[in-house]
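The block underneath contains the structure these notes are about, expressed in structure tokens.
Note that one protein chain is taken out, while the other chains of the complex remain in position.
A, B and C label the chains in the order they appear, each numbered from 1.
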């Protein structure tokens, strides 16, 4: 399965007085890219939550290599790096969409929980979701293959 | 009853590339000042919601006279300008805490609703809250009286 | 000249504990829609700033009719309601992209300034920008014409 990166322009309100995007907004981008990735892998985030499954963040990290300015566009390549039906770890490579330069990269770790934020194993309770996450581990990106990124 | 303004420093992440606070954050300040005002008038916002009363925003407006920079502090004077047990309108005067200069002012209009966001009259269902809002219309500010603002 | 509305999905981080988008984010949307509108009218915001012209917000207001939930999409129709080479006022109609329901509407008022935030008249100093803003007063929307909105 091949998908496209999550792309959008930088918002004015995301910059700070250093004239570049404030580092906290990269965490927003990772959340947005995660939601976009799950839509593309066939499990819209809101559907997952409607079925009573939450995906809280256990750990997050981000490395900043070069900054983004207003007027530039991001392209985020999201991948599953770990998944065992209980925990999920995603990686995010954040590129400048135009220059194809890797500007930041990070990861987020999650567990699956019910509505009361109690951890659950989705293998048993939600085999359909389990199947989707397993398949999503093989997702590739069109842009990567065409060496654009 | 006399209370003090809502005061806090400007956060770095609130500035934008114009080197001043992005205008959207003033709406955050108004929400924070509203929560602070309700705490001081005797009705903590979270208690109101626990009792099943929501206070969604119907309309908001803000006038910007001078900007805030990182390193400066805000002082917000919140007042009830309309209250009839059904709707609530608050005004916010946003001062530079140090210079006592009025830098922005705005209003927010609200209705009271239940958890399903269905409008309710709190006079009947929550007479204790009604009493608190009625009394809060007479709230004065210490700082104003001492001509500091 | 015909353009399309500014459209995007609601982000998870834009919701609050009422399970709908926090009202402050509509101000972000208006800023994003303004930037998008200026790009489409031929004056990218960052180019304007590069030429030394700033467009600070003097006043903002927003009316909230129905709320947005995560999973929904916004479509913003931005129009110039006042322009005289000195001040600029824009209106924003915020629709649910799918249902075509008008969920909120607002305005923002601006003046043109130099880099030191000193008001300027762009008619004299930047006649090319003046022309673009004048022409943009006649912009129409494709979606409106097709009665989708």
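As a convention for this text, contacts are C-beta pairs under 8 Å (C-beta built on N, C-alpha and C of every residue); 3 or more make two chains touch, one makes a residue touch a chain.
What you see is a predicted model, and the numbers here were worked out from it, not measured in a lab.
Taking every chain of the complex into account, the omitted one touches A, B, C. Across the entire complex, the residue among C:29, C:70 or C:141 in touch with the chain not shown is C:70.
Across A:27, A:102, A:123 or A:139, the residue that sits in touch with the chain not pictured is A:27.
Although one chain is not drawn, its touching partners on subunit C can still be listed: residues 12-13, 15-17, 19-20, 22, 24, 70. What subunit A contributes to its contact with the hidden chain is residues 18, 20, 23-24, 27-28, 31, 54, 56-64, 67, 117.
As for the chain not pictured, it touches subunit B at residues 8, 11-13, 28, 31-32, 35, 44-46, 69-71.
Note that only the chains that are shown with their structure count from here on.
With centres set at the average Cα position, the gap from subunit A to subunit C is 28 Å. Look at where the CA atoms of subunit B average out and do the same for subunit C: the two points lie 26 Å apart. Averaged Cα coordinates give subunit A a centre that lies 36 Å from the centre of subunit B.
Within subunit A, residues 12-13, 70 each touch two or more of the remaining chains.
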